[in-house]
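Just one protein chain is left out here, and the rest sit where they should.
Chain lettering (A, B and C) follows the sequence in which the chains are written, and residue indices restart at 1 in each chain.
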Amino acid sequence: MSIFIDKNTKVVVQGITGRDGSFHTKQMIEYGTQVVAGVTPGKGGQKFEAVSPRGEAIMVPVFNTVEDAVKATGANTSVIYVPPPFAADAIMEAAASGVQLVVCITEGVPVLDMTRVYPFVKERGVRLLGANCPGLISPGQSKVGIIPGRICAEGSVGVVSRSGTLTYEIVYQLTRAGIGQTTCVGIGGDPINGTNFIDCLAAFEKDPQTKAIAMMGEIGGTDEQEAAAYIKQHMTKPVVGFIAGQTAPPGRRMGHAGAIISGSAGTAAEKIEAFEAAGVGVARRPIDFVDLIRARLK
Amino acid sequence: MSIFIDKNTKVVVQGITGRDGSFHTKQMIEYGTQVVAGVTPGKGGQKFEAVSPRGEAIMVPVFNTVEDAVKATGANTSVIYVPPPFAADAIMEAAASGVQLVVCITEGVPVLDMTRVYPFVKERGVRLLGANCPGLISPGQSKVGIIPGRICAEGSVGVVSRSGTLTYEIVYQLTRAGIGQTTCVGIGGDPINGTNFIDCLAAFEKDPQTKAIAMMGEIGGTDEQEAAAYIKQHMTKPVVGFIAGQTAPPGRRMGHAGAIISGSAGTAAEKIEAFEAAGVGVARRPIDFVDLIRARLK
Amino acid sequence: MNLHEYQAKEILRRFGVAIPPGEVATTPAQAEAIATKFGTAVMVKAQVHAGGRGKAGGVKFCKTPADAKEKAAAILGMKIKGLTVEKVLVTVAADIGSEAYVGIIVDRASKKPVFMVSAAGGIDIEEVAAKTPEKIRYHPVDVRYGLQTYEAMQLGFFLYSDVKLARAAAKVMQQLYAAFIASGCSLAEINPLVVTPQGEIIAVDGKMVIDDNELDRRPDIEALRDESSEEQSEVDARKHNLTFIKLEGNVGCVVNGAGLAMATMDLVKYYGGEPANFLDIGGSSNPEKVVNALRIITEDSNVKAILFNIFGGITRTDDVANGIVTATKANPLKVPLVIRLTGTNEELAMKILTDNGFTASKDMDEAVRHVVAIVKGEKAA
Partner (left out) sequence: MNLHEYQAKEILRRFGVAIPPGEVATTPAQAEAIATKFGTAVMVKAQVHAGGRGKAGGVKFCKTPADAKEKAAAILGMKIKGLTVEKVLVTVAADIGSEAYVGIIVDRASKKPVFMVSAAGGIDIEEVAAKTPEKIRYHPVDVRYGLQTYEAMQLGFFLYSDVKLARAAAKVMQQLYAAFIASGCSLAEINPLVVTPQGEIIAVDGKMVIDDNELDRRPDIEALRDESSEEQSEVDARKHNLTFIKLEGNVGCVVNGAGLAMATMDLVKYYGGEPANFLDIGGSSNPEKVVNALRIITEDSNVKAILFNIFGGITRTDDVANGIVTATKANPLKVPLVIRLTGTNEELAMKILTDNGFTASKDMDEAVRHVVAIVKGEKAA
């Protein structure tokens, strides 16, 4: 089992003919993801060529609009690799087209765009992951986004994280230690994103295959504190958490807008305290996840 | 019993110190409506004086904002008598303040304003009646708006209408014939309004006191046809209907925007046909309501 | 309020829509001068608030300035659907590759502005809707978000498979939508939207109808009103806050409220009469309004009798009675008057009327039967 995506996920790639879109579409198909359609305005009718895990050539039809793509292929998930100024429109296009899940990889989406996008997708009951996220992977089933497939392994740990490469780091360490994952989800580090920790925790709680959860937070905001409160109240499965940014000076940006300390809210110390109060195992170092998770899987 | 308003309705009047607002507030209080607050920006702290049905002086507190009025008095219904350019804002202010019912009397609200107002009130689960409507009255209990109280009588007929004075005409004829009403509702004749025939029909169907319904439609739009379809499917109580505008030439406005015939849709003949197909008694003349309703009350 | 083609085009041009150059002429000589200035073939187009100008001969292609002068002379002064042509638009004639239709109306059912687009442009959209409905795409716009780029592109691709044209059309949709919202329209359309043989997208005709309720806050749009092109009795009524529409019958009607006014007209018809007009004196009572209403109705020589049907709610019936007395004293009526009054202050109103030699009924049905009998000659006034 898994959350959000599985073997039946049918993906439409927005921006399939772009630099990032074409590279990652090939990677997704190589991993075994069912990529059923691509979208690039003006390239409707063309085919995008890739190679399946069994080495077969796959021809993905390209459409002018997501609407056309969904009608023709029944895609139920979209993944977006379009430049930042067009990302908000692409998300709304996907959400209006009938897909259930929209994964926006694009980094650099203006936050005011997201204040419009968020209610738009919510009104339609569509799940948005991101923007500025690495996507998600259910090892052995499907990957939607850019998480490297080879660092993952099938197993029983749910992973949810605000950052990209830090997620890879921790998944890699888990996999090296023989600990596989049900689904690894990167929710993205922007101030406003479509899916938060609690959404993922709730889904992992429901997923029978998931036995423990690893979550990686960051300084800034109060998402981790709210997640901790949720864990205390609603979760029966063990959770291990980590907060990046303990050494970040207050009030300075650290690469993405998620990492601002505004006043007293959102410090690493505060978040770790919330974790401890909620019975969340706290990894002080990335490597600590291995032992903490292993202990909880027994 | 009644629909939408009853003895417990607590009204805040927006524009209470204006010409129409003050006149009708006095009328409402004289009828016995619980008017608990008024709003006029800048007149917060003043009192509005009126006379109760028992001849007592009533002092209604005036507030600067609906928010203040609702907090201080627990008003659950707002009625709006502000000039057209401010009406949309007034409706939104009321809907955001926590009242459950907003009745907008103001005529001449731009239709594009209503395209914004409509989703705003829906999102909050607030019922809007109007704009450009005479309001509603539950005889013997409460009146919110401008329907003259003396033409109504307590009884078992629900009345719902798109027009103002035509409603009075028919209610007057019913009352003269000894046929009283549960609630008389004027939904307003504008192209976009908050409450439609179906909303009222559904409420009358649920109201145990209501035994029959009189509805007055007009040319233009397809609300009456949709109401007819609803009646056929969902209503057990008898309905008598009337359509004004049989002699109106196609494509000409007749005083308010509700009365446009656009192409073939919305003619009187079409609507009357829909009524007949749904088993709705059709009044050819206003006076016909008396016999048609009386026959159905037996 | 309807705008003329040239006014709608001026607004659309401000919002970025490409439109062939054009100027308005009120004389054949002006039309010639404009055509000379453009130095190309032109169209001379009647500016009246009526559809079917082309079929009526109000739109002509002119190869030369002399031709433009001649055609303008023919069109100026022409009557189209009862309206006299006072102005023509002289505009550069466009090369037409293909014609599409793009319009927006406010839709009652979805409670939203709705785009209608069709690659079958250049003819009435009603005709397309009736004969080939599959050639129209409807698209409601959520005004909270406005017309998103992806929506405009969907519409663009519905019209053109070429991405450059689709993009250009999408831009026109966004410009049209912006103009629609900013001008307080209830309808705005471009028909035809033309692709020239050179691949440019231009608006060759434009139409806008403004929601009358928007005019108070848009004095710039109100200033575009062309009263010379409207029915004069309707202009007169509007100035006095009356809603008046002239019809073909002989029973003049004065009623308060649009619904009751229509019901009254219907009842006149039911009993075999023909209403001469729709006239709503509105809610607020004011003897002056009644005076003006009577004056406007009696200007119609078809009117053989006048019916008042007043249900006093906000309207005070004594105000109406006073208005009737004042108006008839100043200008004695030449046709019979049937009055029905009930509601607010009806006892006072009845007294005023009786004191001045009028009679009045309290019953609508009775009053209508009475007035119809009079015009049929079955009964004296």
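Everything below uses one rule, namely that a residue touches a chain if its C-beta (ideal position, glycine included) is under 8 Å from a C-beta of that chain, and two chains touch if they have at least 3 such contacts.
These numbers were taken from a predicted model, which means no experiment stands behind them.
The chain not shown here is in contact, across the full complex, with A, B, C.
Checked against the hidden chain, the listed residues B:I3, B:V36, B:A50 or B:A90 yield one contact partner: B:A90.
Of the listed residues B:G42, B:G125 or B:P208, the one in contact with the hidden chain in the full complex is B:G42. Within the complete assembly, A:L112 is the residue of A:M1, A:M59, A:A72 or A:L112 that touches the hidden chain. Although one chain is not drawn, its touching partners on chain C can still be listed: residues 144-145.
The omitted chain makes contact with chain A at the following residues, 20, 84-85, 107-112, 114-116, 118-119, 134, 146-148, 151, 161-169, 172, 189, 191-192, 216, 218-223, 242, 244-249, 252-259, 263, 268, 284-287.
Of the residues in chain B, those that touch the hidden partner chain are 41-42, 44, 64-68, 86, 89-90, 92-93, 96, 116, 120.
Just so we're on the same page, only the chains that are shown with their structure count from here on.
Chain B and chain C have centres, each the mean of its CA atoms, that are 28 Å apart. Between chain A and chain B the centroid-to-centroid distance comes to 50 Å (mean Cα coordinates, whole Å). None of the residues of chain B touches two or more other chains.
Touching of two or more other chains is recorded for no residue of chain C.
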